[in-house]
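One chain of protein is taken out of this complex; the other chains stay put.
So, subunit A:
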C-alpha cells in the first residue's frame, strides 16, 4: 500500500525544536533540525536516535531540508550533522545558508562561552556542517536523486524563509516551515501554487487567532516614536538581531524620510551589521516596494540609521536606539535601559514577547521598581509600550494557504495542542480533508493513491484518439485500461502516460494488473507500520507504488541497501488485489473521463495531473 508517514521529532503539538520525519514513496526526508529554547539539557535537541541507534544517519535519510534560519528550525544542525553524523545533502535557500551560520555561531558562543557548557559543537563543526549544504533558489526544482525532487516556495516570515514541496513520482508533500500570509514592511506574503499535494504540513502558531490589520499597529508604533522624539525624549527598542529588527528599521527609516525628521536612529553593532549586509544582497527576497526601488536606492542602505556606540547613550537630545537582546535580560539593551529609565520623557518599546523573569517581562507587567544586581533599586519612570509584530500566519492565513494548495490531507505542527484542535476541526469542516496533529514521536500514516505510469506508443494513442471521437465508445477496447469504459478517452501524456487505478476496475484493467503480477509479486512486501523508537527508525524503503510501471532495474535500486533484507521472492503475502487499490476514495479524487470533446495531442502534452483533477470536479458536478 503506498503511503506517506510522518513522525515529528520536535514541534509536534509544541513550539520549538522543529524536526519532522517524512517518508514518502520510500524516500525519507527530515524537515528542519531545530533546538528548543525552553530546555538546556538533552531535550533541547531532537532525539535522533529515533531514526537509528546504530548505523549511520546518512543511510537512513535521503536529505535534510531547512526552512529558515531561526534557531528553532536550524539550531541542532551542526550537532546532527557533525556530532551524530550525517553526510547527506542539506537543502536550504541562499539567504538561509548565508545567515544561518551567523546565528549558529552566536548560539554557540552564548552556550559555550557564557554558560560554560562543554560537549557542544564547535565553530569548525558549524563550518563543516555548512559545507554539506546545497543552496536552492525559489521555484527551482532540485533533483535530490532520480526520484525525489524538492521545490522551494516563498514563505515571508523572515528573509529566506521557504516552504518546500517534496515530490516522489506523483506523490507529494508540502512543508510550510513558518510563514506569513500578510506582507510586512520588508517581506512579501507567502505564496504557493495549486500544487495539490497529498499532504500539507503546516505550522499553526496562531491557530486560534485572527489578527487585526497590520497598519494600525504600525501607525501606533510610529506615532509613539514620533511623539517621544518630538518631545525630546529617547526611544529604546530592544530587538533580536534578525528579522523583526530589520522590519522596524525599514519602518522607521521610511517614516523618517517621509516626515523629514532629523533625530538620529542608532542600531547596536556586531551581529546585525553582518546580517544587514545579507539583507542588502538578497533584495529579490524582499517585498515589492523594496524590490522596485532598489535601483534608485537599496532600502537597507539606511540613510538615517547609524551604528551605535556606547558613548552615544549619554548624548543629549532625542534619539532612537535599537539594541539587542530583545527581552532586556542582558547586554547592551539592558545597559541603555538603566541609563534612560529614570526620565519620564523617554520610552521603551517592546516589540515582542518576553519570557517570564526577564526585565522585559517585569516592566511589561507594570512593575515600576526593579531590583538590579548589587541590590540596586531602579525606578522606572520612562514610558513602557508593547507592540506585537509577529510574522506568523493567523488562522485565516493558514486557511488561505490550505485553500491555495488544495491538499488531500493536512498535518499541523508548531503550535499548542489545544489550539491545533480548533484549527483541525475547522479545516476538516471547511475543506472536507483529513487533518492530523501528531505529538512528538507519534507517527501518522496516510494512504495515497499515486498515478501509475504506463507506456503506450504514440501511434496507438493517436489512433485511439481518432476513434474516440465516435460516440458510443465502441472503439475503446484495447485502450480500455485508459478510459475504463466510462468515456472515450482517458488522461494521458504523449511520452509517459499515467493512469490512476483507484476507479471501479474494469475488465481490461484487471487483465492488465494480472499481467503485471509477475513483476509485482516480488516487491509487494514492505513494512506497513512505522517501527517504534526502540526498534530504530527502519527506513521503509519500498517501491510502494512508484514502481509499478517502472522498469525492474529501477525498482531494484531501492532494495540494494545493506540494512534491508531483500524480500524473499516466495513471499507469502498475497498480491495486492486490484480492488484493494481503490479504497473509499473521495469522488473528486478519481479521474474523470470526459465524454464530449476530443483532446488533441498538442493540448494534452501540456496537461498535468492537477489539471485533470480540476476537470474531474467539473465533470462530477455536471
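Everything below uses one rule, namely that a residue touches a chain if its C-beta (ideal position, glycine included) is under 8 Å from a C-beta of that chain, and two chains touch if they have at least 3 such contacts; residues count from 1.
By definition in this document, contacts and distances are computed from a predicted model.
Engineer: As a check of understanding, state which of "GPI ethanolamine phosphate transferase 3 isoform X1", "Two-component response regulator", "ATP synthase membrane subunit DAPIT" or "Integrator complex subunit 4" is the UniProt name of the chain not shown.
Structural biologist: Choosing among "GPI ethanolamine phosphate transferase 3 isoform X1", "Two-component response regulator", "ATP synthase membrane subunit DAPIT" or "Integrator complex subunit 4", the correct UniProt name is "Integrator complex subunit 4".
Engineer: For a quick check of understanding: of A:123, A:209 or A:335, which residue touches the chain that isn't displayed?
Structural biologist: A:209
Engineer: Based on the whole complex, identify which of A:220, A:273 or A:309 touches the chain you can't see.
Structural biologist: Among A:220, A:273 or A:309, only A:220 touches the chain that is not shown.
Engineer: Check each of A:120, A:240, A:294 or A:386 against the chain that is not shown and name the one that touches it.
Structural biologist: Answering carefully, the residue with contact to the hidden chain is A:386.
Engineer: Provide the residue numbers of subunit A that touch the chain removed from this figure.
Structural biologist: 182-183, 185, 188-189, 191-194, 208-220, 222-224, 226, 254, 257-260, 287-289, 350, 364, 366, 383-386, 395-396, 399-400, 403-404, 419, 422, 425-426, 430, 465, 469, 594, 596-604, 606-607, 610-611, 614-615, 617-619, 621-622
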